[in-house]
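Only one protein chain is missing from this complex, and each of the others stays in its spot.
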Amino acid sequence: MKKALVTIAIGLAASVAATAASAQATLNAVKQRGTLQCGANPSLAGFGVPDAQGNWTGLDVEFCRAISAAIFNDPNKVRFIPLSAKDRFTALQSGEIDVLVRNSTATMSRDTSLGLDFPAINYFDGQGFMVRKTLGVASAKELSGASVCTQQGTTTELNLADFFRANNLKYEVVAFATADETFKAYDAGRCDAFTTDASGLYAERLKATNPDDHIVLPEIISKEPLGPVVRHADNQWGDIVRWTHFAMLNAEELGITKANVDQMLKSDNPEIKRLLGTEGKYGEAIGLTNDWAYRIIKHVGNYGESFERNVGQGSRLKIQRGQNALWTKGGLQYGLPVR
Amino acid sequence: MNAATETLHFVRNEQVEAAPPPRLVRGPLAWMRENLFSSIPNALLTLATIYLLYVIVPPVLRFFILDAVWVGVDRDACRAETVGRPVGACWAFVADKINYFIYGSYPIPERWRVDVFFVLLAIGVAWMLWLNAPRRGLGAIYFFVVLPILSVLLLAGFKPLSLPPVQTSLWGGVLVTIVVSAVGIVFSLPFGVLLALGRRSKLPIVRLFSVVFIEFVRGVPLITVLFMANTMLPLFLSEGVTIDRLMRPLVGVALFASAYMAEVVRGGLQAMPKGQYEGAMALGLSYPRMMYFIILPQALRIVIPGIVNTFIGLFKDTTLVAIVGIFDLIRTIEASRVDPNWATPTTSLTGYAFAAVFYFLCCWGMSRYSLGVERRLAAGQKR
Partner (left out) sequence: MASAANQAPAKASLFYDPKVRGIFFQAILVLVIGFLFYEAITNAVSNLRAAGIASGFGFLTNPAGFDINQQLIPYSSSGSTYREAFVVGLLNTLLVAVIGIFFATILGFIVGIARLSTNWIVAKVSMVYVEIVRNLPLLLQLFFWYNAVLAPLPSPRQSINFGAGFYLNNRGLSLPKPILNDTAWLIPFAFLAGIVLTLLFRAWARRVQEATGRQYPVGLVGLGAILGLPIVIWLVLAAIGGTNPITFDIPEQQRFNLRGGMQVFPEFVALLLGLVTYTAGFIAEVVRAGILAVSRGQTEASYALGLKPSHTLRLVIVPQAMRVIIPPLTSQYLNLTKNSSLAVAIGYPDLVQVFMGTVLNQTGQAVEVVAITMAVYLTISLITSAIMNIYNRRVAIVER
């Protein structure tokens, strides 16, 4: 009988809990909850990593903080949920997180058959290889017969197969469940080469026993547009995420920084006025306040600042802007106009 | 009697010291001859074993103690090049990370709450395990009802008592290992008893359900159950309802442990003499009362060793939650060993050695306890 009662109780609890939340209402849910739930990478220096006290830092992490700043005028109303490559999409699909910012590659199949949307690309990347200097290899094309360590459940694993097949090279793949295990196995000598997104290579190299023993090969074998991911159904939420990124890009283009944003409020430049909300009602159109972009820049800064601080010259990674420079400087980062 | 005979008469007043036995009957030499070199094959076996020990023991000792580094602030303390001698375990690494290993990322000012939880749990465990403890009934209520509620309030946070909430993604290390195993035992014991009763029930559907559940769970690896909990559980809930990330493996582990516990309890139920059932029925007790007052108290008592063994298995199996991304002790070690500040050839092994010592002490202690109980119960049976 006790069992019957227990099962009834479970059933009741399940049905009571079944209060439907509409797919369109991510923003409302976030406002109601008072925090943004952000899926993040727990072990990629420069992009997302918590320290021993649980303070998160990184380019992707700051993107979440920017969304939080736009909504709450507070960059710290974010709850970071550490996710592995394997369960990141499930977490998003099930509604456990509001946005996934975990260096995820935008691909057609993910966009169409996984029920996901990629509103923006906050880091243009490509897959590369790292090898030991002692190997004497200068190009990935010389890797015939090598064994390669990679992380499973990523596009990396597929690109790797494509690259070696296309170049008619033999290789042996060793796949691990987490990035840490993968790199540790490479570091211990299990593999000749380690492959992941080029940005990840620089971040992982810092973890090597002797970082100077390893070099990154020049070949980039794939396109890895990395960006925030949201659920397919909620367009308003997708807009917020997309325009958060564009606001940061436009701010950089217009020379607005965390330091000078308050002076810029007095600017006469109509573009700046529209962006900072002193003219027009662009913020309200996406369900936020008109000073949404001001809040982002005030609390987090523009894209360039965030980049340099986390992965660029201000960080240990020292990654060049390259493809991630603004379009005005020959890069691919192009913020759509606020108009 | 004349005087001559009287003087010749000799009666020894005190005992003569017994002559020592021949050297080869007693003493260490004889012991060795009997126990180590009783025959030529035996002697060869002994020599082979001693050689094996010679190969294994000194390196282990050197690693753990002789060559170990005890203090240091970074990897330079533990690298053979900088220290200038072979380096074994780098205990300085463990010392540096010990708080992370115990509490994970639990906020530092709130860590006293974890300590209180450990103490509360220790009280509950001692109360349950000490067979002669006073008021064990109360202990059971404390362990299965009060303790879980208190722990949740304490660890997750409770506003009215001004305990700020701490999200479970910050929990880690030994704390999570203990929470997972504690939830496993607290949930699996009652649910396992229900399943065992269900399996022996006369009601066909109840029996069928219990058998299917038990055999299904026992037929699949825990890791698949955890994967299922991680990836499928969210799909089965209605939209907008989510389960905490720590909660999912907890559900998986609890269900998994219940099936195994059910089989242990069933063994106890089957071992009950039929007379106990008949006696209870003759007294007119209803089924629940018969079970509650007569059968279960006896049946559970004889399966205590089995329960403890299941729990040891459960405790070891909690390490699998590391694979689905929960920061238990193993996962915190995995995360720490890639720390470039401590990158040395022995860092990984040191971390594993630390975990090994922790798990061994816990499991070995529990298995000693279960052996003790077994002996005590056996003594009662022999009477």
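Chains: A and B, in written order; residue numbering restarts at 1 for each.
Everything that follows uses one rule, which is that contacts are C-beta pairs under 8 Å (C-beta built on N, C-alpha and C of every residue); 3 or more make two chains touch, one makes a residue touch a chain.
Here the structure is a predicted model, which is why all the values come from computation and not from measurement.
Only one residue from B:L29, B:L53, B:L66 or B:V152 touches the chain missing from this view: B:L53.
For the options A:A45, A:I97, A:I121 or A:A146, the residue in contact with the chain missing from this view is A:A146. Across A:R33, A:R165, A:K281 or A:K329, the single residue that touches the chain missing here is A:R165. Residue in contact with the omitted chain (choice from A:E181, A:E271, A:D291 or A:E308): A:E181. Among B:V125, B:A156 or B:L237, the one in contact with the hidden chain is B:L237.
Mapped onto subunit B, the interface with the missing chain covers residues 35-36, 38, 42, 45-46, 49-50, 52-53, 202-206, 209, 216, 218-224, 227-228, 231-232, 235-239, 284-289, 312, 316-317, 319-320, 322-323, 330, 345, 348-349, 352, 355-356, 359-360, 363-364, 367. Taking the complete complex into account, residues 1, 3-4, 7-8, 10-11, 14-15, 18, 23, 85-86, 89-90, 93-94, 112-115, 135, 143-147, 152-154, 157-158, 160-162, 164-165, 170-177, 181, 185, 188-190, 192, 231-233 of subunit A touch the chain not shown.
Here is the rule we go by: only the chains that are shown with their structure count from here on.
Averaged Cα coordinates give subunit A a centre that lies 41 Å from the centre of subunit B.
Residues of subunit B that touch subunit A in their complex: 99-100, 105, 107-108, 167, 169-170, 194, 198, 206, 230-231, 234-235, 237-242, 245, 288, 323-325, 334-335, 337-340, 343-345, 348.
Partner subunit B is touched in their complex by these residues of subunit A: 1-3, 6, 14, 17-21, 23, 29, 42-43, 50, 52-54, 79-84, 86-87, 90-91, 93-96, 177-178, 180-181, 183-184, 206-209, 211.
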